[in-house]
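Every protein chain but one is kept in place in this view of the complex.
Chains: A, B, C, D and E, in written order; residue numbering restarts at 1 for each.
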Amino acid sequence: MPSQLTTSQHAHVLVSALPYIQKYTGKVVVVKYGGNAMINPELKKAVMTDIVLLALIGVRIVLVHGGGPEITDTLKALGKESKFINGLRYTDAETAEVVQMVLAGKINKDLVSLISQCGGKALGFCGLDAGMIKCKKLEGSVDLGYVGDIVSVDPTPLANAIYNRYIPVVATVGTDENGQVYNINADTAAAEIAAALGAENLIELTDIRGLMRDVNDPDSLIHEVKLSEVQALVDGGIISGGMIPKVKSCVSALENGVKKAVMIDGRIQHSILIEMFSDEGIGTLFTR
Amino acid sequence: MPSQLTTSQHAHVLVSALPYIQKYTGKVVVVKYGGNAMINPELKKAVMTDIVLLALIGVRIVLVHGGGPEITDTLKALGKESKFINGLRYTDAETAEVVQMVLAGKINKDLVSLISQCGGKALGFCGLDAGMIKCKKLEGSVDLGYVGDIVSVDPTPLANAIYNRYIPVVATVGTDENGQVYNINADTAAAEIAAALGAENLIELTDIRGLMRDVNDPDSLIHEVKLSEVQALVDGGIISGGMIPKVKSCVSALENGVKKAVMIDGRIQHSILIEMFSDEGIGTLFTR
Amino acid sequence: MPSQLTTSQHAHVLVSALPYIQKYTGKVVVVKYGGNAMINPELKKAVMTDIVLLALIGVRIVLVHGGGPEITDTLKALGKESKFINGLRYTDAETAEVVQMVLAGKINKDLVSLISQCGGKALGFCGLDAGMIKCKKLEGSVDLGYVGDIVSVDPTPLANAIYNRYIPVVATVGTDENGQVYNINADTAAAEIAAALGAENLIELTDIRGLMRDVNDPDSLIHEVKLSEVQALVDGGIISGGMIPKVKSCVSALENGVKKAVMIDGRIQHSILIEMFSDEGIGTLFTR
Amino acid sequence: MPSQLTTSQHAHVLVSALPYIQKYTGKVVVVKYGGNAMINPELKKAVMTDIVLLALIGVRIVLVHGGGPEITDTLKALGKESKFINGLRYTDAETAEVVQMVLAGKINKDLVSLISQCGGKALGFCGLDAGMIKCKKLEGSVDLGYVGDIVSVDPTPLANAIYNRYIPVVATVGTDENGQVYNINADTAAAEIAAALGAENLIELTDIRGLMRDVNDPDSLIHEVKLSEVQALVDGGIISGGMIPKVKSCVSALENGVKKAVMIDGRIQHSILIEMFSDEGIGTLFTR
Amino acid sequence: MPSQLTTSQHAHVLVSALPYIQKYTGKVVVVKYGGNAMINPELKKAVMTDIVLLALIGVRIVLVHGGGPEITDTLKALGKESKFINGLRYTDAETAEVVQMVLAGKINKDLVSLISQCGGKALGFCGLDAGMIKCKKLEGSVDLGYVGDIVSVDPTPLANAIYNRYIPVVATVGTDENGQVYNINADTAAAEIAAALGAENLIELTDIRGLMRDVNDPDSLIHEVKLSEVQALVDGGIISGGMIPKVKSCVSALENGVKKAVMIDGRIQHSILIEMFSDEGIGTLFTR
Partner (left out) sequence: MPSQLTTSQHAHVLVSALPYIQKYTGKVVVVKYGGNAMINPELKKAVMTDIVLLALIGVRIVLVHGGGPEITDTLKALGKESKFINGLRYTDAETAEVVQMVLAGKINKDLVSLISQCGGKALGFCGLDAGMIKCKKLEGSVDLGYVGDIVSVDPTPLANAIYNRYIPVVATVGTDENGQVYNINADTAAAEIAAALGAENLIELTDIRGLMRDVNDPDSLIHEVKLSEVQALVDGGIISGGMIPKVKSCVSALENGVKKAVMIDGRIQHSILIEMFSDEGIGTLFTR
């Protein structure tokens, strides 16, 4: 117990959590995990603790992760230069293999193991398991190589895992019909998985506080955005740059049946709990 | 949220609850509810809130209650004097009827309703339901009338309720083979029900801090007592008077398979949560 | 065995019951229990025996009861005068508490116990259990105090009980959103419960033979009434006085999906069996 | 309804059946059907009605039948003489085929169809289905050809049928390991099936009143025989002739776990119901 | 193992079966069994082996059979002349009885027993079981006596058997509402049963190679026929004579939801396996 609080204060906090537990118990919540929260060991452990706690009180939590920095490190260690086009990794066949190996073998299983250390039970998956994520080559103005555009998600293995009370952890690689492996954007994958599972909530951990009206004004956080307001925010330049794909994922999740999508600051310890266990939340909530 | 704490402190408290939730989730915990916590409206609500919270995070909670003061009040209102022998109510046929009516119809359903108000779902039972508690006349040095000695408890209706995720609330009256109603001591009934359900834990709410080596020394609380030590404490006069039947219930529960029995101070708000969610607990724990 | 009949006659009677058993096995039948059959001990036992027999041969029976006379007696014993307006009990806050106590704690559990004595297994419920019956203040030309108008019935606890082969017995009190208890007309409650459970049949035990064309002519019993004929019977004065609310309940049940509603004479021993196990029945049958 | 009785008498009879229904509901009862009750059309229909009624009120009834007379008739029609040795049919290969055809194709399916006509649902089986009854050649002082001695009974298909609420009707032919068909004594088969199913009761329909101390004294019926008393009755000549194999079957059933075996007079209409729904029964009861 | 092939060739054959197993596993396939394959003992055993193999690898196989020749033989042995009108058996009451006896008692149970000998587990049914096949008198230009026109098929007993992993074998007799037995054309019955079970495939074993454009040209087998092409083939005389009712059954099955119906040459050993485990099949396939 945090020593500065009395046991009575503890009890009051637990009691104050009651309505939030009631709200989420039995619901599917997909957490897109990335950024700083994935690099800083202390934040990492805090996220895993949040996840274990949520699973324990009956939230059906699914963790979806990418892993850019570690892929870059391993490629470099293998003597292969990472090549980026417009901020997106160019993925040749050899790179695709390394992406699979690092995401599904290293990061994914490390997270699974960390959840075990925190007292939870997780199972590691990637899009290759049971042919779960099918994709095709992402078409666009530039050729990015084996970067995948999701064609379909079969959520059955994840649903089975949840049913058996495991926490599924998903590495975002997929295959096409010929078995070719593709690197998939984790934000997009999280949104598609949330939709396929009929999730209540998609939580995106980011390295910013949320959408800001004025980046320089810490008081200008936008607490809630309706789908109908997104275009205006893009037009007004409030949603721009790296935010665009993240917002797009949230929008896509909502359009495919997810009830809420929220972008929160992964740099704050226990940001997931703070978001889910308070009325005001701490990031930007997207709703229909 | 209690306004004086930050959201971050909230999150830390929730996280600190993790190991305790892990310890109790899926376990049956029987709470014997009585004394001051049953009279003071604020304490009453706090107990019900604790119960709802515990049920929500997966504890299979059963609430067992008596209700002496209200019985006395109703008897008085009906123009009937309560008669006590050695502190135990003499129960003639008419009194037995009133006991049933007040316990099963007033107190029991009021608690059920209060749990609803706190966001839980409870079902009210008494020992007459499905012939659940069978008893015979309690034999002893004095005749107490229709005071029952439990012969058998069929926990099936309670187990069904738990399975369907309801909180069973049990009023402690029972019947003999001829359908005669008996008043049953609630401590005893709670112990028998805990044993019949294979409970992990029996929690007795009392109006004292627990067993004290010296009643006048607030620092002399005995935190843990092994079964083998009980007799010495009785001989030494530490367990005496009204404590004897309560300790007996705890001992009986442990002897019949319950893992732990604990006596806590029901006058402290959220004492159940404080007991279950801390290592040290707040009362006197009986173990095998 | 009734001694005047031969074993062979017995066998013939049982065989003649075959088509009626086939008709009702597996079906939900709601019995509204009240009037003389609830006061006369011999009739009371006969009704409970019928219920146990029906449950045993596979009918899913639900017993709904009121209890006016006992409420009046208890109020009187408590020194409180019962006040009736147009034949309906004026229910102040204190009276509502007594109604709950007497119905849910005395009459309900006594019936449950009597069913046990007859070899059945019953569970006692009231509208407070799991917030099962929600109501609001009944609006009307006169203020009746806490007399409830049913807003919703959640039949889940009753359906669970039936599934586990218990006989649910229901006392007709309910609560509003703030937990205030209301007295509810038992005929109305029985009809709503029958509708919520998708019952096959609603049986109302009354103190009359059924609808009579001429109250003074014992041969003028109306055996069957179609919904479309009800208004004419009201207009013609055949349905009048105390019959109106009972007929209304039958009509409401039919309009909400119940297949048949029948009003029978509870003063005849085993009237339920006689009604269900003969082609002609013994009361007035309402059909769509 | 039998017109000479009032509806009230009807109700009383049904109520008087309550304890017997409670006694048998959910229990397996195997009826060995043969003799006069199988030839007289009126008796036949009465037996099937009894069976349908029992199945409906929850008794798990299994009907086992032989069919000597029809086999003899068909053999004769086919120009084949029936040959009996010590009252037992000599069964050559051709006869075994005819036995199978008549028992499993004619008598069995006729009974199944008659049960349908009475409102029940039956499935016809013989020992060949799923290799249910395995046998070998019956060894003895004389060679009876393909008369089978039961080696094993697999009750699974019958148990499945019961579970799905069908009435299994079993023709008593079986096969050895090479697929050779054998004629099996129906009394023996019924006893073995009852044992394999863990039956509560084996009922043998016969053409006599039961065991008589003095065949000429109608008042000398022996109501109950304990296993330990059987040998004395054989020695005393009370059990003799055609009774010996029937008594042997009862004894064997009891020794293999069946609770009760009873021999009743199939010439009395509804003898099964009269036996099961009265305290005294109508035949001779064998108990351990 | 067939000695002329190496174990490696064996393995290759098994592997080549993979896509066909994938195609049929879990699907219902109804086989109409008749003609030469039912008379020649070697072919008979080969068919039963195919059936057992298919059942084992997860195909939900149902065997439907007639049995004209054996009926004729038995009628003759009973001194009764078979009478045919336009190639259809005239069925008087006595003949209907013999048909039932021979089909349900002899042929059906012999097949069940043969499947046991091949290592499978079969259960024998006829349309009388649980009133499974209801029919009425077939209307037509000539009176054929008790020849049935199917009114309804209740597939529940067959579905239960399949669920419990038995192979149902069905003799094609049925009854009308009065319990009168009718002889039913086995092709028609197989088609109706396939439709009632929502079968994937109906396989008709015949004594011809399939539909031939030119009966004298062995290379003129028509491999596939669409429903829309049938009429033209009838008009062109390609479908004629005894083929007409068989084609009609296939057409009816397809029109009632069966996916494929195929007519194959039962004179070829293992024709069912060859049909199901090759792309080209060996007979004439009817599709929508």
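Throughout what follows, a contact is a pair of C-beta atoms (placed from the backbone, for glycine too) under 8 Å apart; a residue touches a chain by one contact, two chains touch by 3 or more.
These numbers come from a predicted model, not from an experiment.
The chain that is not displayed touches the following shown chains in the complete assembly: A, E.
Touching the missing chain, out of A:V64, A:A104, A:C135 or A:V170, is residue A:A104.
Residue in contact with the omitted chain (choice from A:G26, A:P41 or A:G79): A:G79. Annotation for chain A: contacts to the undisplayed chain at residues 74, 77-79, 97, 100-106, 108-109, 112-114, 116-117, 121-126, 128-131, 156-157, 160, 164, 166, 173, 175, 178-179, 181.
As for the chain not pictured, it touches chain E at residues 1-2, 5, 7-19, 21-22, 25, 46, 49-50, 52-53, 56-58, 119, 268-270, 273-274, 277-278, 282.
Methods note: only the chains that are shown with their structure count from here on.
Path length between chain A and chain D in the touching-chain graph (shortest route): 3.
Put simply, the C-alpha centre of chain C and that of chain E have 56 angstrom between them. Look at where the CA atoms of chain B average out and do the same for chain C: the two points lie 36 Å apart.
Residues of chain C in contact with at least two other chains: none. Chain contacts in this assembly form an open path, with each chain touching only its neighbours along a single line. By the definition given earlier, chain contacts exist for A-B, B-C, C-D, D-E.
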